[in-house]
Each structure stands twice: as structure tokens, then as C-alpha cells.
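One structure, as C-alpha cells, below. Some questions next.
Note that one protein chain is taken out, while the other chains of the complex remain in position.
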Amino acid sequence: MAVKVAILGACGVLGQRFVQMLKNHPRMDVAALVDIYPGKKYEEVTDWGHGGGFDENIPEYAANMKICSVEDIERDIPLVFSGLPPKIAGPIEEDLAKKGHIVVSKARDHRLEDDVPLIIPEVNPEHLDLLEKQRARRRWDGAIVTAPNCSTSILVLPLKPIFDNFGLERIYIATMQAISGAGYPGVPSLDILDNVIPYIGGEEEKLNNESKKILGSIGQPADYKVAAYCCRVHVMDGHMEAIFVKTKQKFDVGEVKSLMKKFPGTGLYTGPEHPIIIMDESNRPQTRLDRYAGKGKSPYTRGMSITVGRLKNNDVKGLSFIALGHNTIRGGAGEAVLIGELLDIKRLL
Amino acid sequence: MAVKVAILGACGVLGQRFVQMLKNHPRMDVAALVDIYPGKKYEEVTDWGHGGGFDENIPEYAANMKICSVEDIERDIPLVFSGLPPKIAGPIEEDLAKKGHIVVSKARDHRLEDDVPLIIPEVNPEHLDLLEKQRARRRWDGAIVTAPNCSTSILVLPLKPIFDNFGLERIYIATMQAISGAGYPGVPSLDILDNVIPYIGGEEEKLNNESKKILGSIGQPADYKVAAYCCRVHVMDGHMEAIFVKTKQKFDVGEVKSLMKKFPGTGLYTGPEHPIIIMDESNRPQTRLDRYAGKGKSPYTRGMSITVGRLKNNDVKGLSFIALGHNTIRGGAGEAVLIGELLDIKRLL
Amino acid sequence: MAVKVAILGACGVLGQRFVQMLKNHPRMDVAALVDIYPGKKYEEVTDWGHGGGFDENIPEYAANMKICSVEDIERDIPLVFSGLPPKIAGPIEEDLAKKGHIVVSKARDHRLEDDVPLIIPEVNPEHLDLLEKQRARRRWDGAIVTAPNCSTSILVLPLKPIFDNFGLERIYIATMQAISGAGYPGVPSLDILDNVIPYIGGEEEKLNNESKKILGSIGQPADYKVAAYCCRVHVMDGHMEAIFVKTKQKFDVGEVKSLMKKFPGTGLYTGPEHPIIIMDESNRPQTRLDRYAGKGKSPYTRGMSITVGRLKNNDVKGLSFIALGHNTIRGGAGEAVLIGELLDIKRLL
Partner (left out) sequence: MAVKVAILGACGVLGQRFVQMLKNHPRMDVAALVDIYPGKKYEEVTDWGHGGGFDENIPEYAANMKICSVEDIERDIPLVFSGLPPKIAGPIEEDLAKKGHIVVSKARDHRLEDDVPLIIPEVNPEHLDLLEKQRARRRWDGAIVTAPNCSTSILVLPLKPIFDNFGLERIYIATMQAISGAGYPGVPSLDILDNVIPYIGGEEEKLNNESKKILGSIGQPADYKVAAYCCRVHVMDGHMEAIFVKTKQKFDVGEVKSLMKKFPGTGLYTGPEHPIIIMDESNRPQTRLDRYAGKGKSPYTRGMSITVGRLKNNDVKGLSFIALGHNTIRGGAGEAVLIGELLDIKRLL
């Protein structure tokens, strides 16, 4: 039997991705679309596709659903996906967890709390063990599980096999991030046409704190150093990252490639067989051409892999590469759905 | 009395900048516009402004000039600016040097040759001493002097005070470069709309080799290591660079800022008083807003400074910052004109 | 049994669309990919997706096919789709027709010849009767059938029910056309970033001549007047047209809408059920949101409908509307494939 799910912020950029990715999902059944227009039909109040890269219409299952408010989420909906903006998300998610729902959130509000798992299913599924601690301490029937910030997901997936095999000492990153990362209305067109903005508030700290929590063990963050510049460029979807790392041990580029290629998927419905795809062409990955790479078991799960290219050994223990991922899919709704599937298969719902 | 100059490749993106920057120049007099349409009027065959950011008409002095061929450059024109494409430039420039002209070239063909000065006037004017060696060895009446690649200029200017005061061990760079850097027709619009291309052929090697030649002493390149990714983004003009350096000695960010602010200009006509401009706003420099920063003594010399922002101390001996410069002005025609002025004032013409 | 087909210009923008749209086609089997790299594998020499809006990889069936030359097209391939550039197309298509192939061409070279059908399957399928005349006169075993220019397709489909029901006296059109319409490399990015170019060579004449040939009867073009400006705007795919018409008889906007909505499809595999889709929202159709509207019987046939919006009665007998279509699908490969299907079902292959 399918699991009933609710989507918070269903009309926004992330919410729309949730609606699209859950279309025809064999295990999840969208039972509630939550947003600030309770009572209205979803298709009436949703500017479908303004958030970039949606070529199809609103899925039929959602078009005529009535938007509801948080209070309307029924007790029999165990799983809630949150695409709410930061600060608004925090208290609402806590309330829902208190009432017994498992909230999988894309908001930053709870990510760094000690007893809240911050999960990339292929990287640190074992961090879900934190849920026991969370429940014990907070005395909630439900729970909060978080997915990392988009730029963190795209960084950490390819770092994982490097971290495990050669250790990490130092990371330098420059990102080139899409406008959809700022939500809607988000970035004014007057600000970004013919421009690069070398700053996205809070983003550089997230790359540091979140990646260490994910790559570390529970309660023990990884201990490398990070220096990062997060830049906004004029693309719709897809964050590119130029990543330079200093490893603890020596490595061979061929070996790194091979480890990345073999890096295993989760086998879950929305997860791709190869979470990391290596491209050997000298000018790839490119944002527009590769952001939809990798899919799970349905066409609605496209964009779940990170493509990696231009791998270079630039020093003793110095490795660098370009990574690209879809910020509202792998770095957004897709990551959360994958976490939901992980919770489901681990019987944690 | 003004110095007569010729411009090679006068109709192209760089050539147009030369024509614009030499308007009303008090010491230089454009006497020959050289391109592949000899006999035609300049304004007839030049798509003025297709190379970005030109808001004004073709300067009157040039509009009606007849294009000439290389063979037509008169003996009494001591100075030749070359905006020719690579490979084509090489032999033509040699021929002109043999005939007694001083060629200041923006092409890469001769940059790394032992006896050819590669000059940023504020950084290594003393490298012009190589000219003696060049003449002795090649037995030319004229000479070839080169200006660095656009991304190198933008990197090296802010590195210079760091290199001089704290030493350089390691540099990591990710660039976000403008489409005008590829000339005209250059980058097809189908390739760059909604896209980032993380590769520009030969560019990463130039950042390495050229910067070391410039920051080193004659015959002795500097010895730090460089790792770089050069990316094409969808902006008209202006290259942004995210730069992470490991210094040899400890530094204080405030001291670095102060050294950059005080870094002296040349006092030459086209050179800005402050070749490096520090911005303290958290989201600056931005490509569209800051690429025209800094000018010499006329409005036609706008875009000659490098703006630097987001300076951070991210580790012991770890410094990082964002640098931005105009690729066809400071990193292009402007640099060459400044070299010409340096040659003039040093009585080397 | 499936019909074998060849694609001319298979590596270009149009050719790639042919390859994509013929994937899994139940009646057509791509037997030859023709381009200027004979002997190479298709995936080796094709920059898949540079022509915009391709999110998927090269279809498996084509990836490993060897490119062949025109001479290699076997006798047993009855149908040839031509995505060749103008002027090059003409003689090659004639040769193939002489040899017995039926060529369906997207090139302009033969479109206006007396005995060459110019077809939009939903509009003037009866014009295929011209083939008899063509064969009689030219003594060819094969034949040439042409599809109109992209902007013509997008104009004529919504005009057809107006023409049939109220007559046409006068048409004023301003188009806003995508960069993919110029092929690859096509429009230089320096020319179109932050720009509109109000001219596309030959395009305005095509809107006039081609639309009249299609809407007229054989040998008798329709007789309204056309005034048009064709403009290039900065979008990847999708031509928008602002169309003002003066009809011969009075009309009611509601009636026009109803006629457009009911305008029948062909029932063919690649043809949409509703070739014209009416949008009632005040700000639709929009290029990015609506260019993929309408599909035939497979997902690879998306983009085959024209969306029409903002219908207004602005004068006695004065009607205006906005029309949008995908230039390389409905106005490109899709139109040609649909013609191929029409030939097939009419047993003309």
C-alpha cells in the first residue's frame, strides 16, 4: 500500500518539483498540497514552470487538488515534504513533528541541530540513527529529517569516495549557481542579465558546515578546511562547482575516476544507478547539456546524478574537478524524495 | 610631436577597442588601420560595437580612413599595435619587427619566447630590458613586445603586491569569462544561452606560464604552483576570477587591502591612478556594474582598473578574493596602449 | 512493415530533431544518417543538444550508426528527409528524386516551384496531387515535396480556419524568432545578448509567398496582402508572432476561438489531436512555457501544436492574436515527418 504524503510550499519552485517527481510514484501518494491559498485549486494558483525547465503541464493528479493549510494535514499522512522558505519552515516543521508526522525538509532551519539527521542517501544513510536520539530528547511522535543545501549535495556526492579513500585536508570551491536556487520571484532580471554576482548569502557557510556534518560520523564532523565563493550566474537550473582538494594521501586520477564511476546508488525508486557520472570530453559537463543527467526508475526522476569532468592531478595530493548537478532536483526535491524512500524502506515511517 | 601608430586587425573586437582608446590620444596618432579589406573605408566594413559595450559611434577620425594591408605600413610609423588572431599574428609581427617597427602584440604567439618581454606596465616594466637581448640575437631594427592574455592581466595585477610582500606558494583559480574574449563571431549563441562552459582552450596554461614569467625576474620565472579552471559564462564583457592563494609568509587581510589600495599606477595617459580598486560591499565586484572601473586621463580609457572584493583569510597563509577586469580593455587593447606609452616615455620607440 | 528513411544533414540542428522525433517510430526506420563526415559514428561527430532544448542523450538507435554520404543512400530507402541548408539542398534533392527517392525537404530551394507541393498536412494535404504533374513534367521516378519555412507554419495553421470562414484581406505580422532558427553556429552570441535584431534575411518574403501558396488552391495562390517584420530575439527555441488580420467578412471572436479549437488534426502518429491550442490567460502563450505544447502519439512528438492567445477584435473585420510554435519541431523536423506520414498513408511512397 502506498504511503500518503503532504507537500509544504507546493506552489513554489521546490514544491512544483515535488509535485512533478511524485507523479506516478509507486510507493507515495500525494494526499495534501499545502500553501498559502487554502481552498483554491492547485492549477488555479500555481504558475507552473516559472521555476524553470518544466516543459510539461501540471500533472493531472495535482491539477484539481484543493490547496490546504498546515492545520488540515490529516493524522494518517505519515510523511511530509517541506519546500518552505527558511525561518517560516522551522516552527511549522516542529509542530508537525510534534503531531506525529515525519518531516523531510529542504529548509536550513534544523539542519545543523545535534539530533537532526542531515542526509544524502548514498552518502550517510546511517545518520538516520540520530532519529532515536531526537525522539528521546524531544519527546515527539514524529521527527524531522533534513536534506542539505543544493550546493552541498553537489559537492558532497563526488567528495565522498575521495574522502573515504584518500582523506580530505583542504577544499577550495567556486560555484556558478542557477537563478532557480533563489526561488520565485527570487533574483530580479535587472540584477543578473549580463552579470555575475559573486555572493549568495549564507551559502559559503553551508558548504562548510553541512558537508562536514554529512561526511563525518554522528556527533563528529569531518575536519578538513573549506574556502568557498558562491556566485550567481545567468542560467535557469543547474549549479556548477569548480572544486580543488588537497587529500591526506596520494592518489591516482585514474583510480579516482574509477571509484567515482563505481560509487553505488541506493537502488531506490528515485535514485540513479550511478549517482556520479564521469565525462571525459574536455569541455563537459556543461550546465544546460548535463543538468538532467541520471535518473531513477521513471522519467520524472531525471536530474538525480552529479556529472563530474575535467579531473586533474595538479599537485602532490592535489586533485581538482568540475561538478554539476540540478539544484532543484538532486539538490532539491529529488534529494528529499530519496530520503523519504529511504525512510520507507527502513520502515521508519 | 605625436607618435604615428598602426593597428593590425582593426575591424575586430580588439581592433575596435584600439580605435576607441586611441581617440584624442595626446601622444599617439593612428596613421594606419590594417585589416583584410584593403581599400575600403573603415566604417563600411566594421560592424562597430558587435564586440560589446560600445555605446558610441565609430570615432570620426577613423570612420573615413581607408583600410590598408600590412605591406602598406609606412616606415615612418614606429609603433604597431597588433590585435591579430593567434598563429596569423606570429609571422606578420616578425616581418614588421624586421622592417624596423616596434610591435606591441596582444597575440600569444611570441609571449613565452625567452627574449620577448611580456609586460604589464604597473608590474614588470623593467622586463623591457629584454629588448636589448632580443635585438642583439635577432638582428632586428624593430622589436616585439607582448601583452599577456586577458585572464592573466586580471590575475597578476592583484597578485603583485601579495607576491612582493608575502610570497606565493600555490594558486587556485576559477574564472568566469565573457563571450567577447573569444572574438567575433566567437561563441555561438546556441552554445552559451542558459549555459556555463567549463573550458577555454589553452587558457589555463596561460594563467600558469604567463603569470610566472611576469612576476619572475628576467630569465627566472616565479616558482609557485597554479591550478585553474577557465569557464565561459553568459556576459558580454568582463572576466571575473575567484582566486585562492597560499602565501609563503603570514599576512593580515587589512594589510593586504592596504597594499592593494596603495599599489601605484604608472602615471601614463591610459593608466589609472589606482590599478587595483578594493570594494568592501559583500556582493561586489559584479561583472556588469564594475567592469568599467578605473580610467586614465580620458573617458576613453575607462575599464583600466581591476576591482577586488570579498578578501578573506581562510587559513594560515591562506588568502582569497574575487577579481574583476575588463577583458578587452585592461586585458586587451588598453594594456597594449599602456605598453606603447611606456615605450614612448622610456624613449624606446 | 516499416518504411526505411534517410536523414540529410543529420548532425545539424534540424537533423538532430529528425533523429529524436523518429525514435521508436512505428512506421519509419532510420536506415541512413547523411552528413559530411562519412564513416564516422553519429555520436562521435554530433554535438548533441547544441541546437537547444534537448535534455536527453542521443537515441541509442542512432548513436553508433555510421554517417554515410549521399551516394550511399540505398535504392530500397524510399523516403529521404532533408535538413540541408539552402542552396546546398537544391541539387542534392533533385539528384535523389531522379534516382527514385521521395524527398521531403525543409529547405527553401524548391518550395515555390510550380510543380512542387508545399504542404502543411492539416492545411492543404490535397496539394500532394501536384506530384503527378511533377513526375509527368520532370520524368523523375522519385519526387520532391516541401515543408514551409518555420515562421510560415506557425502563421498558416491558425490562419487556415479564419481564411476558410471569413476570408483574408490583409495581414500584418511582427515575429520574435528563436536563435535555433539560424542553425549552428548561426547567430553569434555577441550579436544577440541584450539585443533584438529586426531583420532575418528572406524571412518576410517567405511569410508572404509561402502562406499564399499553401492557403490557395493548386496553381492559384491566395490573394491577400502581407506586411511583415521578422525579428530575432534572445530565446533558444520557439517563434512568437503578433498577427493582425483584416478579414473579408465579419466575425465574432468567440466563433474564431471555437473554430480554432475544433480545427482537426490529421490522426497521424506525429500529429497532435489539436493542432491549434487556445490559451485564455492574459499573458500566454509564452515562448519558454508553451513551445512544447501538443504532441502526437509519443513523447518524442512534443511541440507539434501552435498555441494561440490574446485574441482580440480590434476593428470591424479586424482580428488579432499571438501565435507561438516550436520552430525546429512544428516549424521544422516535425512538419516534415508529418508529411512523410501523410505520404505513407496515402500510399505515395
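The letters A, B and C name the chains in turn, as written, and every chain counts its residues from 1.
Note that in this section contacts are C-beta pairs under 8 Å (C-beta built on N, C-alpha and C of every residue); 3 or more make two chains touch, one makes a residue touch a chain.
Model, not experiment: these values are computed from the prediction.
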Touching residue (missing chain; options C:209, C:247, C:266 or C:286): C:286
Residue among C:194, C:223 or C:255 touching the omitted chain: C:194
Candidates A:68, A:143, A:179 or A:277 - the one touching the absent chain: A:179
On subunit B, residues whose C-beta touches the chain left out of the figure: 48-50, 55-56, 193-194, 288-289, 292, 299, 302
Residue numbers in subunit C that touch the chain omitted from display: 170, 172, 174, 176, 193-199, 225-227, 229, 231, 233-236, 240, 242, 244, 282-289, 309-310, 312, 314-315, 318, 320, 322
Interface with the unshown chain - residue positions in subunit A: 13, 50-52, 179-180, 184-194, 234, 236
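We take it that only the chains that are shown with their structure count from here on.
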Between subunit C and subunit A, distance of the C-alpha-averaged centres to the nearest whole Å: 40
Where subunit A touches two or more other chains at once, by residue number: 193-194, 288-289
